[in-house]
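Note that this complex is displayed minus one protein chain, with the remaining chains in position.
For subunit A:
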Amino acid sequence: MMNQNIKIRIRDLRVAYGKSHVFSGVSLDIPEGAITAVTGPSGVGKSTFLFSLNRLLEAESQVRVSGSILLAGERGWQDIHAASTDVYELRRKVAVVFQNPNPLPMGIFANVALPLRLKGIGRKADLEERVVRALKQAHLWEEVGHRLGSDARTLSGGQQQRLCIARSLVMQPEVLLLDEPTSSLDAAAEAAIESLLLDLKRTCTLVLVSHSRRQVESLADLEFSMGQREKKPVFPEC
């Protein structure tokens, strides 16, 4: 085990849709400031596991989640299922980037600014400052800075995915969940995203679902294979 703080502590996590179990008995510690890869065969529940970490799974009907997920914070461990947990704040702290780029049907600026507006930040100067910072952080500012009002759906696939990452980063998340973020992109866009993820490791904890062995080996500090229900460090020295 690496000498790092634990960001997320998962114990005996079980998820079921109605009467059908997706997975059960998952226990895992996710280290802070590292990339933890979640791997395994298709259908084993990797994405389900990922979406259970910020309770996004609960938005779907007939889902039952049991077990404990604790998130480390300034005031110690926070049980994400506790009644006192603000689920909307949790989703801002534990942001997610989906498999397919999903820009909302609005402009580039409006897309990135939306999480801030949802949080009640409406001052134009604040919005602009944070949106520009997020776009720069996602290495997208140079490409879209001159056309922030354009429909976000007109961007290329790789740009759209970086936009989605910027939209997550604007919330200044502590954890970023990535569900096969490069699976629908070409090689150049994939390389840009991978380089971005390595950068992001400095500021937040990343949990990456990936089918690409090459990607896991080049990015991950730790691998959790869901089929085997155990975690195994791939590059413990990283």
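Just so we're on the same page, a contact is a pair of C-beta atoms (placed from the backbone, for glycine too) under 8 Å apart; a residue touches a chain by one contact, two chains touch by 3 or more; residues count from 1.
Going forward, contacts and distances are computed from a predicted model.
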Omitted chain, identified by the protein name its UniProt record gives, among "Dihydroorotate dehydrogenase", "RNA polymerase sigma factor", "Phosphate transport system permease protein" or "Response regulator": "Phosphate transport system permease protein"
Absent-chain contact - pick from A:Leu28, A:Ala110 or A:Ala192: A:Ala110
Of A:Val38, A:Val65, A:Ile80 or A:Ala95, the residue in touch with the unshown chain: A:Ala95
Residue of A:Arg11, A:Lys119 or A:Arg213 touching the missing chain in the full complex: A:Lys119
Residue of A:Lys7, A:Lys46, A:Arg130 or A:Arg167 in touch with the missing chain, whole complex considered: A:Arg167
Touch residues of subunit A, complete complex, unshown partner: 54, 56, 59, 88-89, 91-92, 95-96, 98, 100, 102, 104-107, 109-110, 113-115, 117-119, 122, 148-151, 167-168, 171
